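Following this message is one structure expressed as structure tokens.
Then we have subunit A:
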Amino acid sequence: MAGLTLSNVTVRYGGVRSLDDVSMAFERGVCGLIGPNGAGKTTTFNVLSGFTVAATGSAELDGMDLLRVAPHRRARLGLRRSFQQEQVIRALSAYDNVRLVAEHTRSALTSVGRALDYVGLARAERLGSELTLLERRLVEIARCIVGQPRLVLLDEPAAGLDPTESERLLKLITGIPDEVGALVLLVDHDMDLVRAACGTVAVLDFGKLIAFGSTHEVLASAQVRRAYLGVEDDEESAC
Partner candidate 1 sequence: MSPQSVASNRTRGLITGVALAVLAVVLVPSLPGIGAGLGLRTLTVAVIYSLAAASAGVLYGRLGLVSIMQVGLVAVGGWTTLRLHYATGLPFEVVLLLAALVTAVVGTVVSLPALRLSGLSLAITTLMIAGALEVIVRYTGFPNGGPGFVGRDATGSGSTMPRPSLGQDDQTYFRYVAVVVIVVLVLLWWLLASRPGRAWAAIRQGDAGAMASGINTTAYRVLALAVTSAVTGVAGALLAANSGVLDPVSFKAQQSVLLFATVLIAGAFSLAGAVIGGLFFYWVPQLLNTWGVDGNLVFVILGLGTVQAITTAPHGIAGQLENLSSALRSRTGRRVEES
Partner candidate 2 sequence: GSAADSDAIPGASGTQSAADLKCGLGNGNKATGAPIKVAAIATESGGVDFSSSPKSAKAYFDCVNDNGGINGRPIQYAIGDDALDPTKTAQLAAGYAADTSVVAMVGDATFVGCQQANSEYKKANLYSITGVGVPQACFQSSNIAPVNAGPRTSALATLQYFERKGEASKFFAAGLKTVGNGDWVSAGINAYAAEKGIELVGNVLSDPAESNWLPLISQIASSKATSLVIADPAPIAASILQAAEQQDAKGEIRWACTASCYDAQFGQQIGSYWNGFIANSELQLVNAADGKDLNQWRAVMAKYAAKGAPRDTFSQAGYLAGKIFVDTLLKISDPSTINRETVSKALVGITGYASDLLCAPWYYGEADEHHANHATRMAQVKDGKWVSLEDCQDVDDPETDNIKAAEQSQGLLKPSA
């Protein structure tokens, strides 16, 4: 089966259930994952990329059982992610940052240039430490799309960016499925971005899936509006 499927995933930290029996499936395009702080969005990403071990449940990517695979091998299977705290390698050039992913995922070196062109990063020989925040975010996206990714996880890529920059990022994100054919899962608190980018969204709250469906419908649902947007129905225009 194509796409990403999570079945009954539960993650516990001590007594806390960061994810509680979550099942959801995403097929293609850009999908959103939203929810209040501490809802379990980053935890979901961590489970998928192998940084956190799920107590129960499974996840499949294009029919492959993901959770049994060692974290670094998941990258080879086509799973990429960015981080809430970006992790561009300061000691390497932007080019080498992307190349690193390519060579460890058995991707062609030519795809490095293509990825950098796609995000529009100039002067890729600059070191990671010399890049601005926006440029580092661009590098992270380039790292996510180099080679043949199947699933790209983006954790708050627009945090800290100003509106014009967010705009630019939005275009890049929405273009990923067409460019490389990957499914994109996007976490962000910027509802304008989510609305513009995502066809479907899943909403988590306290580790539970509380809504799933087309973005428009989900964001209109009363439960989501109360739990996440913090607005009562008559105030919608303010948001």
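Quick note on the criterion: a contact is a pair of C-beta atoms (placed from the backbone, for glycine too) under 8 Å apart; a residue touches a chain by one contact, two chains touch by 3 or more; residues count from 1.
How were these candidates chosen? In short, all candidates are chains of the complex that A comes from, given by their letters.
On a predicted model such as this, the values are computed, not experimentally measured, just so you know.
Chemist: Of the candidates 1 or 2, report the single one touching subunit A in this complex.
Modeler: Looking at every copy, the candidate touching subunit A is 1.
Chemist: Mind pulling up the subunit A residues that touch candidate 1 in the complex?
Modeler: Result: residues 49-51, 70-73, 75-76, 80-81, 83, 87-93, 95-96, 99-101, 103-105, 123-125, 143 of subunit A touch candidate 1.
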